[in-house]
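Here the complex is missing a single protein chain, while all its other protein chains stay put.
After this line comes chain A, so read on.
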Amino acid sequence: MQGIVRNGVRIDESFAEAFPMAATGLIVTAPTRKWANQAAATATGYATSVIGCDCEAGVDCELSEEETPDGRPGVRLLFFAFSTKGAEKALVNRVGQCILTCPGTALYSAFDGDVKIKVGDSMRQFGDKWQMSKAIDGRRFWRVPVMDGEFFVESQVGVLKKCVGGGNLLIMGADWESTMRATEVGVEAINAVPDAIMPFPGGIVRSGSKVGSQYKGMSASTNDAYCPTLKGVTKTALEDDIGCTLEIVIDGLTDEAVRVAMRAGLKAIIDMGPEKGAKRVGAGNYGGKLGPFHYHLKDLLP
């Protein structure tokens, strides 16, 4: 494939294709960092792709005691779904299962958003009529008695309707180790970008997919063009020197957040160079049919 070369890394003249999603943000706090992170890990678990689960979620950033609303360690989580309704359903389930139950936690809306969805309002009945409502500076909360004290939860959280799901980078290298090294520095760089998350395990997907399958009823299947083990037998997109492909998928609150995240990831991967890291970087798209957001790699180069 013809391409641009930066620091010895080949960059495809391709683009990542993303689609609109609704997103909501939560700030979860706990008495200690350990339990804030535990709540975050549990609440965002199994939230990798809306194709297979209820939402895409991840940790946007950790918050210090000074940055949280109640002066305790916290995390800012982002949840993405296809619709406001979908986001509400996923959130109520996840908050009820993973944050209400997690020792010491309290939950706040991270932003006002375009519309509100009920979260605390759905949790309050757990209090069995012992719950107390508190209206503080125009925001409403519920204090739900639980066995370690109280679960303090904001009654409603904001949803932003015009967010972006599916920004991505395909990282290709000689073998698993070097490709992983490059992908990990990419993930680390993107982690520092606000308003963007990488919902897959550790931010990385190994099973990039194509649309459709040879089996009936499967809507997606392995992206064989990028599978190094099929290089000889399928219509491959990989050159001889590529032995592994990994993908970073990015959801962002704004088009700009995804752009900044992809740029940061790309820069980190290019800076590492082809000897230690990736030999080539591409992006996944469906020819422009999937969504209105297109991120051309050539525009994002450092």
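Please note the rule applied: contacts are C-beta pairs under 8 Å (C-beta built on N, C-alpha and C of every residue); 3 or more make two chains touch, one makes a residue touch a chain; residues count from 1.
Throughout what follows, contacts and distances are computed from a predicted model.
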Open item on the list: Given that one chain of this complex has been left out, which of "NADP-reducing hydrogenase subunit HndC", "Polar amino acid transport system permease protein", "FAD-dependent oxidoreductase" or "Formylmethanofuran dehydrogenase subunit C" is its protein name according to UniProt?
Closed with: "Formylmethanofuran dehydrogenase subunit C"
Open item on the list: Just to verify: which one of A:41, A:132, A:192 or A:218 makes contact with the chain not shown?
Closed with: A:132
TODO: Could I get the residues of chain A that touch the absent chain, sorted low to high?
DONE: 29, 31, 69-72, 104-106, 108, 129-130, 132-137, 141, 143, 149-150, 152
